[in-house]
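Just below is one structure, and these are the notes that go with it.
Yeah, one chain of the complex is gone here, protein chain that is, but the others are all in their spots.
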Amino acid sequence: MLLQSNMALGLKEQIQGISADIAWLAPEITLVITAVLLLIYDLIFKENKSVGLAAIAFVGMAFSLALLIAGWGNVEGDRMLMGGMLRLDGAAIYLRALFSIGGMIGLVMMLRCKQKEKFFKSSETLLLFFGLVLGTFLMTMSINFLMVYVAIELVSICSYVLTGLFKSKRNSEAAMKYLLFGAVASAVMIYGMSWLYGFTGTLDFTSTAFAEGISQVAILPLSLALIMTIGGFVFKLGAFPFHIWSPDVYEASPTPIVAIFSSLPKLAALAILFRFVANLDITIIDWQIWLGIIAIASMTVGNFSALWQKDVKRMLAYSSIAHAGFLLVGVLAFSESGSTSALFYGSIYLLMNFGAFFLVQLFENNEGKTSFDVFKGMGSKVPYLGVLLLIVMISLTGLPPMAGFNAKLYIFSSLWESWQTVDSSILIWVLIFGLLNTVVSLFFYLKIPYYMFFKTREEVENPVIGSLTDKILGTILVAPLLLLFFKSDWLLNVLNSINFAL
Amino acid sequence: MIEPNLTEFGTVLIFILGAITFVSVGLIAASIIRPKKPNYEKLTTYESGEETIGTAWGQFNIKFYIVAIIFLLFEVEIIYLFPWAVIFGDQELIQGTDYTWAWFAITEMFIFIFILALGLAYAWRKGYLDWVKPVNRVSDFKSPIPAEAYQKYKD
Amino acid sequence: MYAFLFFLNFVLIYTIFAVYAERKISAFIQDRYGPMETGPYGLLQTVADLLKLLQKEDIVPLAADKRIFKVAPLIIFTSVFAGFAVLPLTSDFGGSQIETGIFYLLAIVSLDVIGILMAGWGSNSKYALLGAMRSVAQIISYEIPLGLSVVCVIMVSQSLNLQEIVYQQGIFINAIDPNAQNFLFGIKALGIETTHIGGFLTWNIFRIPFFFLAYLIFFIASLAEANRAPFDIPIAESELVAGFHVEYSGFRWAMIMLSEYGMMLLISFLGAILFWGGWNTPLPNIGSVALADWTSGEPGTIAGHLWGAFWLVSKALLTVGLQIWIRWTYPRLRLDQLMNLSWKYLTPGAIILVLVSALWRLLMI
Amino acid sequence: MPLNTILLLGAALFCIGLAVVVTRKNAIAVLIGIELMLNAANLNLVAFSRFDAVELQGQIFALFVITVAAAEAAVALAIVIKVYQHFQTANLDKINELKG
């Protein structure tokens, strides 16, 4: 009773504050409402709901995007939401905007997919899709272990179901593998979090109490707990020790879903990782060793296993593992430039990835499979799409004149910088390995152009690949890659106006 | 309380242990006085006199699993209802914040329950709730009661 | 400790008479005599049965999974009996006073699902397994409306402690919270204070009139929880012989029966406590005619104990009688009807009740 | 009950769960192992939340963990059933169509 009565004191203000915060969460709320509307629409109508569902989905996503762009201007500095559960800053808004753009592209891909009724016949897929996007939104903002956990699990569970939703043997297998790995990872993460909570007495890992708390703990238990916790993030990032699920999942799931999987959760996890390590003193534990090892391992493992893949989606899966490694490089630079360049890399990566999957899907639509043979001799049949795909692949490799090169340049520049300041030899190894991996990656990225332009095949006279709409969409996706090479400062200036939690 | 030397949970423990001891004591007592003359016939599985074929451990109607899953979700939601239920109407809090608290809490929970109900509606609409109905075969037996008399008891 | 001893003996004696009563009532309903041989009016019939059960051979089928098969009855009985641990028998006597009483009760009682499943699975018989599965499906389906209807009460009484809930429903409300008041139908606006009138007016079911519906849901659900007819397909004699305990015999079987009747009693107690005012007297104070004061002693006094126990037990036994009556009156529900009832009628209804009682609570302060 | 015992219990649970996950081949068994690990975490959280009596973050966290675990279990059950329909087994070694 006593407890409650003095709880009542600040309560009213607290409540009013929270109610005020809701305005800032308008995009998330939009997503939720959209999902609910989708479900209700699905429940009300019996037959041919595709059009309505698609319309609702697009409008909702577009609206949240609009809200974010509107909110871009009027966010002053940081802002704690929901009683310190969420932290709204420029990075969060930027990433969420990026994600909703990604969501839009994902929806477009679903529309352009051959068996689109798979997505729009009934509301489940879209519902889960929105849940996933919502989860990534929350991930970008959460600074509280509880929130992080809930957000990550929201994303994960939606992903599991999305993987297993479609009626095929491979789907179910992939879903199960995904789920088991994911569940183990999150269990490990939770256990680590519980220890950190014990050490510090707070769940808010950006608070000073947290930083002080862990500075008093013995090195061994602390590093154990931290590694466990970070393991969970790394799983969502799809980096080395927890990457095993991704190839199977990518191969089995429909392409639009894969495109989402491979970009949004990764970047969201990156954001969490940034916010998490930002508050940790490097002097306590040498982060750069651990993260560096993870980064090197992801890049190397990803690239080398990508070499002998026969399926394009599988290959892209491994490449995404490698890219996770590159993103980690930005983290272990532990500098403002590191975070900026990582954001830059992430944005470019998102574009490249969606471009790649979109174009691959066009070919998949034609033949129903994604093995490399699909591309045989297509260079002469559909030269335009061929060139687009070539651009994307070069950009993924990270060669000029594509934005992928700038991304690599900046991220490794920041690494170099922090190496100059910190001078721990792991960094230079990361630098060397990372750049040499570019050479390795050339092998499999060039495989597609190789099959398209060098190989020839007779049986297909004039395949129906890519309507004019597809060509236009593809151009819209690919053009930024060229543009941002020549004027990368446009994006960078935007990113500079963001202050990350560093 | 009557037993000051026990915490409340101690009492609960006593009940549990007591129940266990009671059963085991009973079993022991019974095992002393009861006969034990097993033979094959006795130990066969009872199937109304039929010879049992195979084991009973097999797959079940999928509906059982679905019910289990739906139950799981609802039960878990109820976890949140209990803590909320004991605090949302607290006199001090409500008067301390002149009803802001009450309305806030109630709105939150209404949204929560609304989404929960939406889930139920989904399961309902998609037909996960209707159990497989037995097909009724019209027997050739001529009973004095007209067939339609049964009709209102079926389904 | 005393509470434990009391409840144990109480359950045992009650069971003996409940079985007898069941047979007599069924006989009466079916226009038969029922047990007449042993003792006057066959009063000792159940005692004889009990003695017989004690010396019956304990058969464990060869095909069965021995360990599971043997442990199952223990778990079933324990989980049911542990439920009694939090019941307040009188104003000052009862089991534990833990703050989360009702929550604990629901939790521990739902454990017997596991016991039933073990029994069915362990005995490796098609009847048993089918029965177990059905029973589990039924119990878990009805747990939702049960829980929700309980939540309604909790929202109004703002406490999980059963004793506290009971106190609120009578004239001794101020014993726990000096400045608490009761109003007619719980509506403060009416301004008719019933704090000192007490009696049935302050019982939850009268304080919040639509709790009649809540209690209806609660009662139906509780029947299903206890596998009582008309929800007794798990042990449907005519098709599954005896459902999940078909393979049991002797003392283990007795334990299962005991826990089944114990469940009935427990649920009835719970219903009485949550809705019917627990150990509070039904008679109100009307002006100078202080019926309530006369028929309920001060807490702690002998009179208090006696009156409280009397009222509560009689309420519970009435409910048990009602259950028996229903069993022999209504036909068994088919499985699909059962599920429909739970998911399509009771659960939505309970959800609506929760919302309504949330608003009602606001009227009360 | 001293803190250490609880923590030890939690650690033991976690290790057992991990061992189950690593060693068992049956999907259901693995899931059970995961549940053990989660509950180990819950134990820790509840034990530690003794130290911030005001906010009880730990207990709330545990509540959420339970919920999410349940949701996960539901999804897992559904998926395992699906897998069982396709493969007629829940043995993880037998379930390997996707390779490369």
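For reference, chains read A, B, C and D in written order, and residue numbers begin at 1 within each chain.
Definition applied: a contact is a pair of C-beta atoms (placed from the backbone, for glycine too) under 8 Å apart; a residue touches a chain by one contact, two chains touch by 3 or more.
One rule holds for everything that comes next: contacts and distances are computed from a predicted model.
UniProt records the chain missing from this view under the protein name "Oxidoreductase", selected from "Oxidoreductase", "Branched-chain amino acid ABC transporter permease", "Sarcosine oxidase subunit delta" or "Peptide/nickel transport system substrate-binding protein".
In the full complex, the chain left out of view touches A.
Of the listed positions A:S337, A:N366 or A:S395, the one in contact with the omitted chain in the full complex is A:S337.
Among A:W24, A:F130, A:F375 or A:Y410, only A:Y410 touches the chain left out of the display.
Note that of A:A20, A:I44 or A:V439, the residue touching the chain absent from this view is A:V439. In the full complex, chain A makes contact with the omitted chain through residues 335-341, 380, 394, 399-401, 405, 409-410, 412-414, 416-417, 420, 425, 428, 431-432, 435-436, 438-439, 442-443, 446, 450, 453-454, 486-489, 492-493, 496.
Following the convention adopted for this analysis, only the chains that are shown with their structure count from here on.
Remark: the per-chain Cα centre closest to the mean position of all protein Cα atoms belongs to D. Farthest from chain B in terms of Cα centroid separation is A.
Our note on geometry: chain A versus chain B, Cα centroid distance of 42 Å, whole angstroms. The mean-CA centres of chain A and chain D are about 26 angstrom from one another, to the nearest whole unit. Residue numbers of chain D whose C-beta contacts span two or more other chains: 71, 78. Annotation for chain A: no residues touch two or more other chains.
Interfaces, counted as pairs of touching chains, are A-B, A-D, B-C, B-D. Residue ranges of chain A in contact with chain B, taken from their complex: 1, 4-5, 7-9, 11-12, 15-16, 18-19, 36, 39-40, 43. Chain contact summary for the complex, chain B toward chain D: residues 62, 65, 68-69, 72-73, 75-76, 79-80, 83.
Chain D makes touch with chain A in their complex at residues 7, 10, 14, 17, 21, 27, 30-31, 34, 37-38, 40-42, 44-45, 47-49, 51-52, 57-58, 60-61, 64-65, 68, 71-72, 75-76, 78-80, 82-83, 85-87, 92, 95-98, 100.
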